[in-house]
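Here the complex is missing a single protein chain, while all its other protein chains stay put.
Chain nomenclature is as follows: A, B, C, D and E, assigned in order of appearance, with residue numbering initiated at 1 for each chain independently.
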Amino acid sequence: MKLSARNQFQGTVTRITEGQAMAEVAVKVGNLEFIAAITEGSVKNMGLKLNDSVTVAVKATEVMIGK
Amino acid sequence: MKLSARNQFQGTVTRITEGQAMAEVAVKVGNLEFIAAITEGSVKNMGLKLNDSVTVAVKATEVMIGK
Amino acid sequence: MKLSARNQFQGTVTRITEGQAMAEVAVKVGNLEFIAAITEGSVKNMGLKLNDSVTVAVKATEVMIGK
Amino acid sequence: MKLSARNQFQGTVTRITEGQAMAEVAVKVGNLEFIAAITEGSVKNMGLKLNDSVTVAVKATEVMIGK
Amino acid sequence: MKLSARNQFQGTVTRITEGQAMAEVAVKVGNLEFIAAITEGSVKNMGLKLNDSVTVAVKATEVMIGK
Partner (left out) sequence: MKLSARNQFQGTVTRITEGQAMAEVAVKVGNLEFIAAITEGSVKNMGLKLNDSVTVAVKATEVMIGK
């Protein structure tokens, strides 16, 4: 499936901090670290675990620019 | 100012596509290209132009993971 | 690819309104109509057209509840 | 009040998973299930409970398309 | 209807900049000015016009903090 989100990068899961409703997932993409706040349910549904190869995806409307 | 957005990366503006209400801005971060959809007003207010050194910022709640 | 977005529904594209930076896409899912504002670049990249079978995807953090 | 969010559907609350800061709410809309991650404070403020008749609302800028 | 969005403020429309797919709406709330990027379709559907009394609504997950 091709997704309309304009920002999609391949990386590796380096940390998962689980909570009751939400979880925080860190993904290393090259030398950058992305942080995703997703539902705890998604972590369970996807069976996300350390070292998984994943894609981080962000819609263009969610990207800000600072100068 | 330190911003709560967990994803902040330094890059360079490589393209600005202007519209009436919204604009699309491409930013090169290392070998990744980020696409931001921001208001045309922000492009004007910030005086954004090609080759500007900028920060792309994304809130963790906006980052998805695909596996 | 399995995406962390908790809301994913199958539908059919019923309208595409193109703009300079952004486009509006209507998708019929059963008897519901979803409206997506995505970049014009995504419409082009995906070759989106009327009657395409598509998935609409929404992150749980973007869903509000009214009562 | 008429809300600008382009995606608004009537449904019924089928599950509430509470956490410290955030909660996850499932809403059945016809044969679709929507998942909303809202603040625990909203669950309390609205007095949300199982079987409540609710509206799910999503801004068009938050809807992605996969093909 | 009570909406789960935690940030809701009453104001007055002071400017509408229309585009093809998106529009920008300015709303004065006390001495603050809010800027909303909504679909052009919402402006039409709601019959939004200058001096309308409106509510601006923002989900808590969309609010960042800078320090």
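The rule we apply is simple: a contact is a pair of C-beta atoms (placed from the backbone, for glycine too) under 8 Å apart; a residue touches a chain by one contact, two chains touch by 3 or more.
What you see is a predicted model, and the numbers here were worked out from it, not measured in a lab.
Residue positions on chain E in contact with the hidden chain: 3, 5-9, 13, 24-25, 27, 29-32, 34-38, 42, 46, 48, 52-67, in rising order. Hidden from this view is one chain, which touches chain D at 1-5, 19-22, 39-41, 59, 61.
With the whole complex as reference, residues 17-24, 35, 37, 40, 61-62, 64-67 of chain A touch the missing chain.
Keep this in mind: only the chains that are shown with their structure count from here on.
Interface note: chain A and chain B, two copies of one sequence, contact each other through mostly matching residue numbers (shared numbers exceed half of all numbers used). Just one of A-C, D-E or B-C has an interface built like that of B-E, with over half of its contact pairs in common by residue number: B-C. When the CA atoms of chain D are superposed on those of chain E, the rotation angle is 180 degrees to the nearest 5.
Between the Cα centres of chain C and chain D there is a gap of 18 Å.
Mean C-alpha positions place chain C and chain E at a centre distance of 22 Å. Chain B and chain D have centres, each the mean of its CA atoms, that are 29 Å apart.
The residues of chain E that reach two or more other chains are 1-5, 19-22, 37, 39-41, 59, 61, listed in rising order. The touch graph of these protein chains has some other shape, matching none of line, ring, star or complete.
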